[in-house]
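Below is one structure. I have some questions about it.
Excluded from the complex is one protein chain; the other protein chains are retained at their positions.
Chain naming follows the written order as A and B, and within any one chain the residues start at number 1.
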Amino acid sequence: MTVFLQSTLSGILVGGVYALIGVGLTMIFGVMRVINFAHGDLLMVGMYLTWGLFTWLGLDPYVSLLITAPAMVVFGALLQKVFINRVLNALPQNQILLTIGLGLIMSNGMMLVFTSDYRILTTSYSSSSFMLGGISVSQPLLYSFLVTVLITVALFLFLQRTDTGQAIRATAQDREAAQLMGINVTRMSVLAFGLGTALAGTAGALLAPTYYIFPQVGGPFTLKAFVVVVLGGMGSVVGATLGGVLIGLTESLAAVYVASGLKELVVYVAFLLVLLFKPSGLLGKSRM
Amino acid sequence: MSCILELKHVSKFFGGLAANSDVSFEVQREMILGLIGPNGAGKTTLFNCMTGYYPPSKGEVNLKGVRINGLQPNAVCRLGMVRTWQKVRPLAKMSVLDNVMVGALARTNSLRVARQVAFEQLKIVRMEAKADLLAGGLPIGERKKLEVARVLATKPELLLLDEVMGGLNPTESEEIIQLILELKKLGLTQIVIEHDMKAIMRLSDRIVVLNSGEKLAEGSPQEVANNPDVVAAYLGEAADA
Partner (left out) sequence: MGDRSGALLPRARAPRGFSLASLVALVALVLVVALIPQVIKKPLILHMWIMVFLAVAQGAAWNLIGGYAGQYSVGHAAYFGMGAYTTMLLLEQHQIAPWFGLGLSVLNAVLLSTIIGSITFRLRGPYFVLASIAVAEILRLGALHFKDYTRGAEGILLSGIPPLETPWFAIRFVGKVPFYYASLLLAGGVVLANWIVQRTKLGYYFQAIREDQDAAHSLGINLTLHKNVALALSAAFTAATGALFALYVRFIDPNIVLGIDVSVQAVLICIIGGIGTIPGPVVGSIVLVLLSETLRNPKWLAQLGIVGYDSAPVAFIEAHFSNAHMLIYGILVVLVIEYAPDGILGLSRTAWNRWRRARRPEAPSQPSAA
């Protein structure tokens, strides 16, 4: 029973981070209808940024978030303006290939600079854990989860209560109508991509204390992000949040009850099942 | 037999919305049936149900006496019923000739024969000179003619035309009207969806009026034009020219 509770809890905690990645991806899709295959690599960039600030400036990862997040917003905005904007009207297949290419440049560029050596970021609390009634909860995971909750709530409030947030939602709902109402949809696209990038980068920063950092780490996260987004419905922020937690749970339970080496495979099989039987997502909120 | 198509109590629901509701009518061979109604009346939905794009929720569609509910569009095409699309769908990166050949290949496996058939259809719509041009580069009028040539190449018995005159200037529209009349002489049966009332009155042997998914009226052009319910349904719709 403890094992079950243990894996459920860590699954939810990790799921929070998956949710963050998924929300970023679904925002990008919602506003621009672009399928961003470089999303996991954006997470990787966030990881390296955090590691660099820690290794050379001694900044704690949760503190350096204040630098990493805005930096990632700018990075994402630049990517959008330089590369993505031009292909918004191209074939979806070409958009996909473009983002694949960008991802390749990012991951292999990092490899050139940092080599494929695994880096680790060990803080004083990296391997500490709390005890909650017989279950051990990893400290960094818990902190990450709390930060995730904070960010998700803040994002939700931003989207619902602020003018810019509502403008983003309007653009996601109907680009032409939003344009006719005076919303600068190009700026919304840049903002959406910047935010999505920042969310991915933040997820990377949050994972940095507990994960190995290497250039190719992004790949599986991209696919998982898509699983999360499809599960929750393409374009639905709420859906991505729930989807993330669900995927975290699935993976964690699969590691214990199926086989540790097969946990990702189980996630992908679940993905195929969802695509086949409920492509509009478990909540049916897809914008596709 | 002279009845080529029969719709019996066809309904189509999308969730709670009834796009088509209990629609029934018959189409006789070599007839031109006009299908009219305000926007959103369910005309294209009916075409989609008939050709197998999706199956009707209720009711029967009988083609030449055979029930075709739930058949795939390619099977319906082989049985002799084809449709054009409200928003034209050219095979953009292929040539005009190749587009029509795709249609012709429904009846033959030989590219040579398909090419001949394709050229004949292009002659009918007077586009044989454009055979080698990319379909995606054509203006709207020619795209519509191309689409007609393409479906004609499948050697249909029943042709469904969905607003084939939409977006055309008067000269182009007149060309299409003449084409439709010519096709009737060649023995084709046609169901025509149009908003152009003058054209519908000229072309149709019989008219079916849809409104909000239901069949509102049916009869000769004269009967329908004088039907007060039909007039009322169109009040508020701009009288078309």
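Basically, a contact is a pair of C-beta atoms (placed from the backbone, for glycine too) under 8 Å apart; a residue touches a chain by one contact, two chains touch by 3 or more.
Just so we're clear, the structure is a prediction, and the values are computed from it rather than from any experiment.
J.: So which of A:Met111, A:Val137 or A:Val238 would be touching the chain we can't see?
T.: Once the missing chain is taken into account, the touching residue is A:Met111.
J.: Which of B:Cys77, B:Met127, B:Ile191 or B:Val208 touches the chain that is not shown?
T.: Once the missing chain is taken into account, the touching residue is B:Cys77.
J.: Spell out the interface residues on subunit B facing the chain that's missing from view.
T.: 51, 53, 72-74, 76-78, 82-83, 85, 87-96, 98, 101-103, 105-106, 109, 111, 114, 132-134, 136-140, 150-151, 154
J.: Provide the residue numbers of subunit A that touch the chain removed from this figure.
T.: 33, 35, 83, 86-87, 89-94, 96-98, 100-105, 107-109, 111-112, 219, 223, 226, 230, 259, 261-262, 264-265, 268-269, 271-272, 275-276, 279, 288
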